[in-house]
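Complex shown without one protein chain; remaining protein chains in place.
Order of writing sets the labels: A, B and C. Residues in every chain begin at 1.
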Amino acid sequence: MAAFLAGSPLLAAPQEQLLNVFDFDAAAKAKLPKTAYEYVSGGAWDEWTLRRNRTMFERIIFQPRFFRQVDKLDLSLTLFGQKMSMPILVAPTGTHALVHPDGELATVRGAGAAGASMVVSTSSSFPLEKISAEARTPLWFQLYTGPDAEGTKERVIRAVETGCKAICVTVDAPYQAPREKDARNGLVRVFREDSGGSRQRRYSEEAPGSPSGLPMRFQATLNWSFLDQLCGYAKVPVLVKGILTKEDALLALQHGAAGGVVSNHGGRYLDGAPSTIEVLPGIVDAVQGRAPVLIDSGFRRGTDILKALAIGAKAVLVGRPPLWGLGAQGQDGVRRVLEILQTELAWAMGLSGRSTLAELDRSLVRLE
Amino acid sequence: MAAFLAGSPLLAAPQEQLLNVFDFDAAAKAKLPKTAYEYVSGGAWDEWTLRRNRTMFERIIFQPRFFRQVDKLDLSLTLFGQKMSMPILVAPTGTHALVHPDGELATVRGAGAAGASMVVSTSSSFPLEKISAEARTPLWFQLYTGPDAEGTKERVIRAVETGCKAICVTVDAPYQAPREKDARNGLVRVFREDSGGSRQRRYSEEAPGSPSGLPMRFQATLNWSFLDQLCGYAKVPVLVKGILTKEDALLALQHGAAGGVVSNHGGRYLDGAPSTIEVLPGIVDAVQGRAPVLIDSGFRRGTDILKALAIGAKAVLVGRPPLWGLGAQGQDGVRRVLEILQTELAWAMGLSGRSTLAELDRSLVRLE
Amino acid sequence: MAAFLAGSPLLAAPQEQLLNVFDFDAAAKAKLPKTAYEYVSGGAWDEWTLRRNRTMFERIIFQPRFFRQVDKLDLSLTLFGQKMSMPILVAPTGTHALVHPDGELATVRGAGAAGASMVVSTSSSFPLEKISAEARTPLWFQLYTGPDAEGTKERVIRAVETGCKAICVTVDAPYQAPREKDARNGLVRVFREDSGGSRQRRYSEEAPGSPSGLPMRFQATLNWSFLDQLCGYAKVPVLVKGILTKEDALLALQHGAAGGVVSNHGGRYLDGAPSTIEVLPGIVDAVQGRAPVLIDSGFRRGTDILKALAIGAKAVLVGRPPLWGLGAQGQDGVRRVLEILQTELAWAMGLSGRSTLAELDRSLVRLE
Partner (left out) sequence: MAAFLAGSPLLAAPQEQLLNVFDFDAAAKAKLPKTAYEYVSGGAWDEWTLRRNRTMFERIIFQPRFFRQVDKLDLSLTLFGQKMSMPILVAPTGTHALVHPDGELATVRGAGAAGASMVVSTSSSFPLEKISAEARTPLWFQLYTGPDAEGTKERVIRAVETGCKAICVTVDAPYQAPREKDARNGLVRVFREDSGGSRQRRYSEEAPGSPSGLPMRFQATLNWSFLDQLCGYAKVPVLVKGILTKEDALLALQHGAAGGVVSNHGGRYLDGAPSTIEVLPGIVDAVQGRAPVLIDSGFRRGTDILKALAIGAKAVLVGRPPLWGLGAQGQDGVRRVLEILQTELAWAMGLSGRSTLAELDRSLVRLE
């Protein structure tokens, strides 16, 4: 009996051994230059929020029910009138060319192969039109902006004309991100010298801790009146990404937002901010179903996603997982990561006695 | 083998050095092929529930009482009319031939030598009749089933005719188990190629994460009406194994169950499910003594068992411990593991001032 | 100035480098045979209670007060009419000859040099009369007993005639201790072969986990009526050692005890029992000052002692620390360990704004 266990030529090939998102993380780390890997994976300052994004999932415990005939699992949903095969989207992240030469072109092909929608970042390595040309699923557009109101409007109109079905405006980045790994890797300087295009402009020549004693501004001038304007000229739903309090959630709705993304930017901006999963219940309760609440930051398992959906999120955005897929295996890796999360979500639903997203509610979880 | 002990003729013989269940775990790990050991010992996904099954015992603290004349310790009980010498049973686990060539035949001999009852799994490596022929203590039968109602009924009737005193129907496995160690070890493939019989059928050729994007069904079609049927034709008490909520406990009683086993399948199915010891108080309170509540998942010490009995469980099932005993020392190891747990339970009872199972109640524990 | 920092011949000699109890623990570990060190330092089963005895001190936080003129620190007290220079006693522990050839003779000399009282164990390596002959401070006697009522009475009367000022009857040892390190070290066998006297009789030839399936009895027959008898013929105060609940504390008083020692036997008997410091507040509150409450188990720092005194204990017994002192440096080590604890206690009192034991109350601590 021991013989067949010792070693078999029929064992799965190495690539198939990447069974979960953590495997893709490790594979990307092994393959990418340190600077690129740490740019993707690092967090702000002491990375406390980055870690808390993971640990707080452990305070949510399933209450599975059985004998409920769950042989048909259905993960589909309609969001802002758009049919989706699963409540998982590719979150907006910048500069995919850092991890793969085809950048967002590969990412969007992988997402399309998995049937997932993608939110394209303002800081993409490729023009939106090129990315859109490769898309097989609807795109959304993530907006970074500043005091140039006209330029912003043009950018949004261009995104909508390119076919984007929603605008995600990021609110949690008034200043640059305090990521020390990037500074140690010299990423600021590298960007300044090696990129010519406008896409990397957000990396200033003035380093943090400069004689002025002040951090570098990014979107610091924005206030809620900007959202009024944006919702006025955008022809598609506008979501506010970066919500961490119920107060801001309600303000976003008052100023015209069609929905919100509970996010701490993957732990990449304000260290000491809460994990998103811990503030989700309060925000969902405050919004009272008037608009869809989405969420991101720290999702690595289908069970994580199921916890958020049970609490009341309508969909989950994943940022680093597809980037690790991209870094490890290109567009196929992006597809695999998304399929893994989809399978894990379905699996966890089945194992907890729920067949459809409509059956997910707070009775599925106990908050510790 | 004596050599590694550095050679004192006066030291206890190696076998006697296995003093507790953890020692048998380590011995089995050292002796078994990795694939077999990890199949037995591993858990679902990130193994969070597997770990929590251990850590939550630490939140239950004894309140021992003294000077109560505890020189006579009595662990005997009557369960479903059956006299037992201790409130410890061998839990149903599958495919014992993976860890020992004699499989369940050795296990049942060891259990009998210790005076413990055994719950035989549907997925046993040997036919129930052969296992029964070796039994010196009453057997129970664990039932896995699917849409084939007639086949199920025949299986149950055969078990009862073979002498099984109770049926344990598992409810927490609507889909296959997401155990990544098994996948990494190629266990799916191994089963497909090396076993001919129907017993391994539950391992499908279709791997998780297949193009369909859906996990593999197992008992997904079952609902509570199946329990009505089962209790109708079974001539023995039917227990529902896998209860984690008071709602399901009450439903099980409504649909005819004679008892329940609070279980998360040893942390092998839904990762993120609670430890059983943390949900036991609520379930015991809900059942209000109308039927015996049993428990399994994570029990490794007599003190663990004492905690469950004090909270209100009538008996405890142990799964991995006898398998580690089997892997380390065959049927003698099974016997030793069960005797160790029995001795530890008696010892802890004596040291906490309780002589009989009837004296065990919540005053013995503080829940932190 | 930098020069003297590099290395100076005037640095303290190694022996003086033993600054605290942990240093003596390490020194004893380095010097003693593994069997002896582990006998002294080990705990029951998984040693959970042993660890909890340490960690629970961290849940008690000082609330120091300042500007209270604390230039005169006074640690003296009167206990059962006996003047003591500090609220620290040597706890009863057995078989000191395991760690030093002079055994309890050296211990009592060291205790006397430090001005501390000692509680002599029934299981001492030397006869009580010999130990008493070396004592410079009052002794107490710790009583282990069994069904032989006459022998017990004789032992107690002999102790009182020898000059013992109090009897401490241990209640938490109805069965032998489940200490696996001792079993692994073959300590059972060692005792059987190397000792001739009756003092080691409590180590039976029958190992735990023997065919009987039951642990070995020790004081299993005792009940509260024994305390009535004992208090009847003892001419000195009787303390009950091993109290962990307020119920037993009150029963002890009802049956004649003059005081109690909150103890879990240093984590050496029932693993899973609470730390003593966590149950102390409830027991002190229940006793309401009717009798002195003492405490032991896990005290290693003057700050630990101060926490117990602030909660309401009248004195603290230390078991392993003097044994580590004995093992490391003989009677001088015993003295040093006790002086260190005395100094640390005085120091912590001064730093928290309290000059005398009478000023210690719950306002000094916050229980987390």
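In this text, a residue touches a chain if its C-beta (ideal position, glycine included) is under 8 Å from a C-beta of that chain, and two chains touch if they have at least 3 such contacts.
All values reported here derive from a predicted model rather than from experimental measurement.
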List the displayed chains that the omitted chain touches in the full complex.
A, C
Just name the one of C:Arg52, C:Lys165, C:Arg301 or C:Arg320 that touches the chain not displayed here.
C:Arg301
Residue touching the undisplayed chain, where the options are A:Val21, A:Ala36, A:Ala111 or A:Val287
A:Ala36
By the contact definition given up top, give the residues of chain A that touch the hidden chain.
33-36, 45-46, 48, 97-98, 101, 171-172, 174-175, 178, 180, 183-184, 186, 189-190, 193-194, 208-209, 213-215, 217, 220-224, 226-227, 242-245, 247-248, 251, 269-274
Chain C residues touching the omitted chain (full complex):
1-2, 4-6, 8, 10-12, 17, 19-20, 58, 60-71, 73, 301, 303, 306-307, 336, 339-340, 342-344, 346-348, 350-353, 366
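The rule is short, and it goes like this: only the chains that are shown with their structure count from here on.
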Most central chain, judged by mean C-alpha position against the global CA mean
B
Identify all positions of chain B at which a residue touches two or more other chains, and write them in rising order.
none
